[in-house]
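All remarks here apply to the structure that follows.
A single protein chain has been omitted; all remaining protein chains appear in their positions.
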Amino acid sequence: MEKRVAAVKMRNITKTFGSVVANDKVWLDIYKGEILALLGENGSGKTTLMNMLSGIYFPDEGDIFINDEKVVISSPKDAFDHGIGMIHQHFKLVDVLTAAENIILGLEGKLDLKVASEKIRQICDSYGFDVDPNQKVYDMSVSQKQTVEIVKVLFRGADILILDEPTAVLTPQETDKLFAVLRNMRDAGKTIVIITHKMHEVEDLSDRVAILRHGHFVGDMPTKNTDAQEMTNMMVGHSVNLNIVRPDPVDPQPRIEVNGLTVRSIEGVLKLEDVSFTAMSGEILGIAGISGSGQKELLEAIAGLQPVESGSVCYIEDDGTREELLGKDPLSISEMGVTLSFVPEDRLGMGLVGGMDLSDNMMLRSFRKGKSFFTDRKSPRRLAKQVVKELDVKTPGIETPVRKLSGGNVQKVLVGREIASAPKVLLTAYAVRGLDINSSHTIYDLINQQKQKGVAVIYVGEDLDVLLELCDRILVLCAGKVSGIVPGRGAKKRDVGMMMTRLGGNNNE
Amino acid sequence: MLEAILSFLPRAIAQGTPLLYGSTGEIITQKSGNMNLGIPGVMYVGGICGVIGAFLYEQSLPSPDAINPALAVLIPTLFCLIGSLLMGLLFCFLTVTLRANQNVTGLAMTTFGVGFGNFFGGSLIKLSGADIPFLALSATSNCFKKTLPGAAQMGWFGKVFLNYSFLVYFAVAIALVASFVIKRTRTGLHLRAVGENPNTADAAGINVNRHKYLATCLGCMVAGLGGLYYVMDYAGGIWANDAFGDRGWLAIALVIFTVWRPNVGVLASFLFGGLYILHMYIPSGMNLAVKELYKMLPYVVTIIVLIISSLRNQRDKQPPQSLGLPYFREDR
Partner (left out) sequence: MNKTKQPLFHIVKRGEMPWYFSWGIRAAAIVLALVCCGLISTIVTSENPIQIFVTIFDGSFGSSRKFMVLLQNTAMLLCIALALTPAFKMRFWNIGGEGQALAGALASAACMILMKNQPNLVVLPCMVLTSIVAGALWGLVPAFFKARFGTNETLFTLMMNYVATQLVAYFSVVWENPKGSGNIGVINPNTMVGWFPEILGNKYALNILIVAVVTVAMYIYLNYTKHGYEISVVGESERTARYVGIKVEKIIIRTMLISGAICGLAGLLLVGGTNHTLNSAIVDGRGFTAVMVSWLGKFNPIWMILTSFLLVFLGRGAGEIATDFGLNSSFGDILTGIILFFIIGCEFFINYKLSLTKTSKKEEK
């Protein structure tokens, strides 16, 4: 076995936030010239650990060694000085500045954008990036922004690159391109750490995996000596059944009929174009697509939150009466007697109020009930207690602001409230994003229960494996258009993936 | 008519100069993401500190004729800068280091600053033993008011463009330099990044707190000069309590009016200066009441500009994105 040189050694690293221990005495070695995949469930402390390498956080305890030399990284600048660059999950770019201005941000010396642009072009040429130095960031797509981030780190001559869930926002093609670039960099001697929870990416890209669980370091191994099941078990701490149940739909009836739906954003960009489909009661209709293909607009249009250019959304009662939902706001939709529940993507910014406690958040849906000028505080309290009990929400009490809960518990509160109103239609957007495996399965079970009660569920997801296992039918969106609708049973991941990037999924177009 | 314009323009410019200092200072401050509503107070403090300096210097002289023009300008200016710097440090300590709410801190600073100005102003008036309710420092003021030589020989051109004291040209120069620095230098780039998105700036290795401190303190010092100009030049060295009025608030309004560009501020503040004194030039006969309505003009214009600028939703004509928000790296 060749001698491996540790580029970074982290020893006994501990970091706490208030009473939460994010990292507890973590030991981690990162070797020169490797791609290390850092694995762990959400909240296991992966990002926190890497943030201490990049100088965002400062460890409460522990030491960091770079090339066997003890260093103190107390600011991002220190990190750059040690050749460490991090590409954060939420891009750290200033929207109103250009690509070049963002790239040279924080460097010293005279400001000369011409020289900088030249150097940026060189970097782009050698790795195959495409960046216009003079483009403003607010005009860029997500993948362009990510490219700027990577160029920014390379521009500073970083030898150790840390990427925090870089593929979450990319199309499969963009992901492939990124991976090719990362392999190039590794071959050029750079050290790369990639934080992810997508198993196939780990297997595809990395040389070695290191796993964290609840802030502890659990173990590491060469990627070729392990498999997805083993890694998952190590992440969770016990063996996990990765299967999702899918009961057959009982007596499906048309519930929501969408016809020719076309939506434009405020800037005039076409977000949805001529989308038509029918969601049936008692079934789960999955919506697949690259992020930003119009999923958000579709759900919000049905929920009455999105102005629509043309088309229709019909709600069909059990007895066949049809009601048009378009042009109505959420209030008038519920006044029509249509119980429509919506679990939005942005839980704390839209679905819940972070600063309010559980009980007040339950009230969001019910506070209008009754003619009284005053609010009824009793029933939301009851509901909060019930949700905490039934969904096993981990919280100090129902008076705790939901912002203080962990992601999984926040989602349980939100889903719990939304299904408490006994909906006929349930819209969910990325319902398990950021949730650990156990919480995800709780959510799948809840959704399945609703389906069996005859609710028409529309499930927008990002993980194709889950969509294929959970949904009865899958509608694939591609750039705002319906690329096709396939049955969930028996569909091939490859085909669906193809449909996400190309209308109809046909190769020979 | 020409005569009227020739007398109006210089007065508008003189009236606009304190506003220009104030708004340039506030723009520098706001670019770093700090919303300093204490600027009116800072300008009072700047003015009174200059007065204190001048007073002490004049008292130390055997006779007013022994005045040394260089010292007479230097001492009050230094006092003014130190006074307003301390105000800036106070604001930064509370809002940056202690992360207090900027609106509340700013308002408290205005209360404090105006009180400070009036208290010391009043006390000095008492000390000077005069029975008039104001303090006159005409000897010092004469040094401040020196204009360019030869202005009188240049006809109308000299009257409109050359007939001012150094503080007026200095205000224009500061505004232009500030514009250049913000737009074209690395410091300016970093400052903008801090005001737009401190998280990003921090991750890029920019010291957020240092930039906020520097910009805010510098901004306060620039604004303080506005107060100094007002007493020493505009008011002829006469300090009367509350005379500076609400110019500080107008300076803050100018920041929005100019969409955070100090170079535009040069013209805009002279325009506002014009609006401020317009009521003296509008013939209203004996009707004094109507004059009060004309004094409304600068405020009404500001409101209209506010509305218009909110109608045009252009991306690069917005306030710095994190304006008014405290920054804490480990917030999560």
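Letters A and B mark the chains in the order given here, with residues in each chain numbered from 1 onward.
Here, a contact is a pair of C-beta atoms (placed from the backbone, for glycine too) under 8 Å apart; a residue touches a chain by one contact, two chains touch by 3 or more.
All values derive from a computational prediction rather than experimental measurement.
Student: Per the definition of touch given earlier, which of A:11, A:246 or A:385 contacts the omitted chain?
Tutor: A:11
Student: Out of B:8, B:112, B:166 or B:281, which touches the unshown chain?
Tutor: Counting the whole complex, the residue in contact with the absent chain is B:112.
Student: Touching residues of chain A against the unshown chain: what are they?
Tutor: These residues touch the chain not displayed: 11-12, 14, 17-19, 58, 60-63, 69, 71-72, 74, 78, 303-305, 329-334, 342, 344, 346, 349-356, 360, 363-365, 367-368, 372-375.
Student: Could you pull out which residues of chain B are in touch with the chain that's been left out?
Tutor: 90, 93-94, 97-101, 103-105, 107-119, 121-123, 126, 241, 246, 249, 252-253, 256, 288-290, 292-293, 295-296, 299-300, 302-303, 306-307, 310-311, 319, 328, 330-331
The rule we apply is simple: only the chains that are shown with their structure count from here on.
Student: Centroid from C-alpha atoms only, then distance chain A to chain B, rounded to Å. What do you get?
Tutor: A distance of 48 Å separates the two centres.
Student: Provide the residue numbers of chain B that touch chain A in the complex, in ascending order.
Tutor: For this pair, the touching residues of chain B are 184-186, 189-190, 192-193, 196-197, 199-207, 315-316, 318, 321, 329-330, 332.
Student: Name, in rising order, each residue of chain A that touches chain B in their complex.
Tutor: The touching residues are 17, 54-57, 75-77, 79-80, 86, 88, 92-97, 101-102, 104-111, 136, 138, 152.
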